[in-house]
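Heads up: the structure comes next, in structure tokens.
Shown here: the complex without one of its protein chains, the others still in place.
The chains carry the letters A, B, C and D, assigned in the order they are written, with residues numbered from 1 in each.
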Amino acid sequence: MQRIGVFVCWCGSNIAATVDVAAVSDTLKNEPGVVFSTNYQYMCSESGQNILKDAIRDYQLTGVVICSCSPRMHEATFRKAAAAAGLNPYMVEIANIREQCSWIHKDKAAGTEKAIILGRAAIAKVHLNAPLTAGESPVTKRALVIGGGIAGIQTALDIAEAGFEVDIVEKQPTIGGKMTQLDKTFPTLDCAACILTPKMVDCAQNENISIYAYSEVEEVKGFVGNFHVKIRKKARYVDTTKCTGCGLCTEKCPVKKVSNEFNLGLDNRRAVYIPFAQAVPKVATIDADHCNMLKSGKCGLCAKVCTAGAIDYKQKDEIIDREYGAIVVATGYQPIALDKYDEFAYSQSKDVVTSLEFERLTNAAGPTGGTLLRPSDGTHPHTLVFVQCVGSRCEDDGRGKSYCSKICCMYTAKHAMLVREKYPDTEVYVFYIDVRTPGKNFDEFYRRAVEEYGVHYIKGMVGKVAPRADGKLMVQACDLLANEQLHIEADMVILAAAIEPDPSARHLATMLTASMDTNDFFTEAHPKLRPVESPTAGIFLSGVCQGPKDIPETVSQASAAAAKAIGLLAKNKLTCNPCVAHSDEWMCNGCSACEKVCPYGAITYMDKEFRMPDRTTAIRRVASVNPAVCQGCGACTVACPSGAMDLDGFSNSQIMAEVDAICKMK
Amino acid sequence: MKQLSLEKLNDLFALIGQTEALYLPVDDAAGQAAYRRWQPGYTLSKALNTVRSAKDFFFPQTENLVDFKMQGKSIEVIDPRTEQENFVLFGVRACDARSFSILDKVFLADPVDTYYQSRREHGTIVTLACTRPEETCFCTVFGIDPAEPAGDVSCWIEENTLFMKANTPKGDALLTLAAPLLSEGGDDAVAAQQAATRSVLARLPLAKLSLDGMGGESMLKLFDSDKWAELSQACIGCGTCTFVCPTCQCYDIKDFNTGDGVRRFRCWDSCMYSDFTRMAHGNPRLTQRERFRQRFMHKLVYFPANNHGEYGCVGCGRCLSKCPVSMNIVKVAKALEGEVK
Amino acid sequence: MNSETLIPKIGVVTDIRIDTPDVRTFRVVGLDGKKAFEHMPGQCAMLSMPGVGEAMFSITSSPTNTEYMEFSIKKCGCLTDWLHAMEVGQQITIRGPYGNYFPVETDLKGQDLVFIAGGIGLAPLRSVINYVRAKRGNYGKLQVIYGSRSKEDLVDYQEILDEWMADEGVEVNLTIDREEEGWDGHVGFVPNYVKELEPDLKSKVLVCGPPIMIKFTLAGLKELGFTETQVYTTMELRMKCGVGKCGRCNIGNKYVCKDGPVFRFDQLDELPDEY
Amino acid sequence: MQEMMIAKARELLKSGAVQRVLGWKAGEFAYDVEPAVFESAQELEKSFVYNDFCGSNLSKYLIAQSRKEGKTLVFLKPCDTYSFSQLLAEHRIVRENVYAIGIPCQGKTDGETLKGKGFTGILSAQCEGDTFTVHTLYGDKTAARADVLPERCLNCKSKKHMIYDELLGEDGEVLDSHRFDMVEKLEKMTPDERFAFWRGELSRCIRCNACRNVCPACTCEKCVFDNDASGIAQKAAADSFEENMFHIIRAFHVAGRCTDCGECSRVCPQNIPLHLLNRKFIKDINELYGAYQAGEDPDAKSPLTDYTMNDAEPGIVYHRGGNQ
Partner (left out) sequence: MQNEMTTFKPKIVAFCCNWCSYAGADLAGTNRLTYPADVKIIRVPCSCRVNPMFILRAFQRGADGVIICGCHPGDCHYTTGNYYARRRMTLLFSMLDFLGIEKERTRVEWVSAAEGAKFAATMNDFVATVTKLGENKRLEDLRCKK
């Protein structure tokens, strides 16, 4: 029999206005086991907490029920207060009479009645509460950063700087991500490579950072502080310890017509390649899909020319097991596929390009050496039409995204400005819905494009782009401000394609048990207050995987995520959630149903010797829960037919007691 | 002896049903007989016996004993019983009729079980003679004559006539009530039927079942017999035999929290169940062997030891037909026969 | 006997004494403040908290106590946990008395008596001891041999010291299982202590305690020359009705709740070994 | 077949390959065959039987027998092998201690079924070919075999053995049975009709636990209905709710694990068609999550411990089957 104290909070008038708090505390006083019941203006205030602490001591309370706001709000507060008074914090239950009662009901009688019932349910539950002790688990002092773009690089550098080991897993042969493909960056117009490559080199040189490029996360097990990750290091067929990155093989390889993904297919590379000059790690990779030697066993040229003897056709994918305390997701984005946008003739004409392709076409390291040439015929374009919001902010038409991709306005302004600066003979049109420039020096930048560089900004959408036989692109559009139809004879059309999370993120989210929104962006633990943490403990979010961002914002979020990860890694021990499942070995059948539904692999089976009541011994297969791994979802408790598996804090009997109290006739 | 044309049987039921609750075996959805409260349209089942025995009417499967209301530290005790209505149980076979006297020895022994007593006092038992006993019947072993069943009123159905004979004042009262429908006569027809039935009884495969040596004297010898292990090995520990048995009377007392108070009720229990004797610190009957032994020892040894040699079995044969693994008291008795000789 | 034997009375707990870490003694009276019913030493009562459980407990107080009944209860399950947690003033339900009793007015009358108890086994014997002490003239010498795990596990220690030991013609021998600080009495298990003490062979013996203790004590007594007809014990089995009808507490054809709980060992010999 | 089985059992006992034989033993009458363990050739000779009344599924006894020292020889009919396989998948049987011999089955009847067909006072019964001859106290009667088979055999799902160490006789095939017809018929009724049907059936329940205790899927060390701490323990149905509760929870606990052996309906003293509840779950699982029969494939994931991202929403219940 518990000795229960009931504390009813007024929450100022938030509760007291629609719930007769005195009636609630008076009625609940008569419930079995209740030895103290009171109400107070603000239970969460210091004086409120003192009332609680004093009552626990004075009445030797063994259980506490607080009728107040949502447990999501102050459960931790009251648990802490109870603990300070010497009561096990898990002997506290909250009846949510604010969010789920006073705020939604207008009738005071009904609100009061419901508050009493909710209080009774909490009392019924507390009767069956047992003191729980949170276990501790050690923290592996190493972080994993998934994705080696600017977000991942920045996070890794910050964590490494704080003295912790960091691994970067990057699925491409080099780190650097999308930013390596950019030419200049807004609004300062400094060269992307110039600011990024030093950071890439820092990563490579930092003792605390290990880079697993051309690798993917294969499996994630464990939990905050103790993740076990399997990394698949894909076969490069090049021994990275021997390869000097001299590039000789890439010159001699006879397979020359492989689409170069770094340049977005605008030119070709060899079957053995180094993505770009500043690649980190700067080692060659053999593309198994195209290499003659790997396909048919005939060639072997690269091996012959490699003086370092680094080529290894027998190389296999390698699985690396690593342990981490924290994981930062920095999987970034990709532009959406435009094959459904026939009106822009993207699939029909080579001269209709995406903005990212345009970056490559203007980049000195790009396929044209930085000279802007039409991809179709290599001529100099004179009229360029930029189309904004291709797939962004669109209705749910099955091909675009509802959200704003955020970066397009600025990079388009940058493109337009750069084109006008370098080629003053061009006419540049930008069609937009809105121009959004809410960033430091952003609006100034945009205005320069319009005012200084004479870019034609036209509010309106392009309706159709029609390639003509002579190679011109007929652009039909409307000018909403002038309210007229426009027909522009363009040489190139550049589409600001919406960005979407990298497709690998969905699978990764499942492995990480991190939640995603409907657009597959990772969900943050709190949109305002915990923007770089995933709701799953120990998983942090960096960069565009959480939502569209430009580089400055990405870098600041990356550092924020790093700070959070560092905060975690700096701890020696973590307190575990004590509300975990446990199995009654005497009732366990050993059927494995619970093991099959456990998302964390927290349940194992063992053959255990039992001393049976008839004094014989028997070996029985029974389940055992690792409390450090169990997260307390309860899936196992329902899978278990005998009821051997139960969940502390949410036990079968506790929930049924709540049901009984709620359904009680009186 | 009174008689009534079967065509008027419904009139008889209606007449009785007017003043008292009348229960009789009718066919259920699965084609087996079960006692139901009579209502127009119900016809008497032709089955030899009901699946559940007639003990239900005096010792129902669940029964509310007492209610409690709790407030603070106080408890209020409420006797939930309302006045017991009179009822007539029609069509009880001789075996079940005997079972009442066995139950009486338990429930009416000091201290009297007033729940049972009240039902016994308010119930009138109308028995019906058997004419087509089955291979599972062995009531004659216990000295029961199914052609001359006991009860407040005994009945025979022959051809198209129901013959009735009152044996007790309660029976007299019932026949007086039914008098407008009844006429005198039928002794010869009944005697003829009895002779025919008895000739079948003599041919029953279990008619010669011997229970010699059972009873209190053999208690330790039978208890320690090594036959129990083999006999009980197929037993799945269900309660079928106990629940269809007209003489099994073990019960459990349980509390049910209604949300408004506690209802203490009793319900049938089975000594075959693993938790029957389980205590906080152990169980004296750990395996099915001990539990199985208890049931048959009770019927064949303990009960006769306490009741002048009367067995706790009436040979109705229900457990023979219903046991999921076809283990039963006859097999047990036969297996133990050698132990006591 | 209560005519509605399954319908309990209300008992009010008027005092709770903490005997040992896991034994408490509860003083119970009826709603009218008087004894709920009369009983004889060795008889039991069904105590219950509705919704929690009902169980049989031996009545620890002597029938000669005219004001109240006492129950010494060891914590060992759901109901006893609840009873241990309750406070004075709590109402419980009580029905009884049930079972037979030690033949204090027949076979034991005029005899020298030896009481042998272990642990909570003293509870039923205390009723007899105090009954006999109250009617001192009717009996011969009394010897109490009582043992427990440790000093703090001795039930009724204060009463033993203050009253029993002070009585003339009462010999009290206490023992604990293991040496401990602050204990200068006997150390050792009860059966061995009995053998050491060699009680008078003329005496009648009343034994109660854990089954293993009873078993070895009986063997020891036989060694000393006692016969089974001299030795009585009291049994405990799973009970529900208390009136010999629910069918679970039988040993052979005897129901512990009705025909017991007090048995003489030669009676038990005639029954199957099922306890 | 019986002779072959005895010969085989005798041989294996003699060679010491097995220590005991789990089979069937003749009873008092023709039909009251009981499951039994035989430890010697003499015992086998004396009472081992395999006939048309050996309906009981022996697989559940293996839970206890396989934990004994030495090997147990067991004879399994096709439908028993499903249960055996499922119990193995649930780690309830020690496989190494079992020597399983598959035996053919042409359907098994039982005393209750015969009595239900009007045979009373049965003294003996023989089956020759497809004709059953029953000698009764009231004369001899005959019936076609198919007329005295219980529902589960008329709707036999498979004559194929799922798992065995050795086979006596020919193995059969998985059959196209009509076992879901009755479920379908009920689904087509109105809810009121269904409610009336099930009340009529379940109200006869005497909570004897025969269905549970015989069920090879109900092998819990301690059943929730026997466990006072579970909060739903009940010994007798004190209210119609408890009749429903017991059967719903029992069916749910064996959902995805029930091999549809039909033992529950066979042993029910009140002839409640309990198999319909289990078959409803099997049918639902087949329709919603793809064909699945417990006991068929030991490596298949049980539908209730598995999922797909695109599973039907519970709301599907509002739209499918049955009348509104």
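Everything below uses one rule, namely that a residue touches a chain if its C-beta (ideal position, glycine included) is under 8 Å from a C-beta of that chain, and two chains touch if they have at least 3 such contacts.
Fair warning: this is a prediction, and the values are worked out from it, not measured in the lab.
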Omitted chain touches shown chains A, B, D
Full-complex contact with the absent chain, from A:16, A:66, A:81 or A:118:
A:118
Taking the full complex into account, find the residue in D:1, D:174 or D:232 that is in contact with the omitted chain.
D:232
What residues on subunit A make contact with the chain left out of this view?
70-73, 96, 98-101, 103-107, 110-111, 113-114, 117-118, 121, 510, 513, 515-516, 523, 535-536, 579, 597, 599-600, 631-635, 637-639, 647, 650, 652, 655-656, 658-660, 662-665
Residues from subunit D at the interface with the omitted partner, ascending:
183, 186-187, 191-199, 224, 230-232, 238-242, 244-245, 248-249, 251-252, 255, 277, 280-281, 284-285, 288-289, 303-309, 311-318, 321-322
Pick out the residues on subunit B that sit against the missing chain.
256, 258-260, 263
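We take it that only the chains that are shown with their structure count from here on.
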Chain whose Cα mean lies nearest the overall Cα mean
D
So, in whole Å, the Cα centroid of subunit A is separated from that of subunit D by 51
Need the CA-centroid distance for the pair subunit A / subunit C, whole Å please.
69
If a residue has to touch 2 or more other chains to count, which residues of subunit B qualify?
70, 252, 257, 269, 283
For subunit D, jot down the residues that touch at least 2 other chains.
none
If we use the touch criterion from the header, which chain pairs count as touching?
A-B, A-C, A-D, B-C, B-D
Contact set on subunit C toward subunit A in their complex
82, 85-86
Subunit D touches which residues of subunit A in the complex?
586-593, 596-597, 605, 618, 621, 639, 641-644, 652-653, 656
Residue set of subunit B touching subunit D in the complex reads 28-32, 34, 48, 51-52, 61-62, 132-136, 200, 203-206, 233-234, 236-240, 242-244, 252, 254, 256, 265, 267-270, 273-275, 320-322, 324-328, 330-331, 334
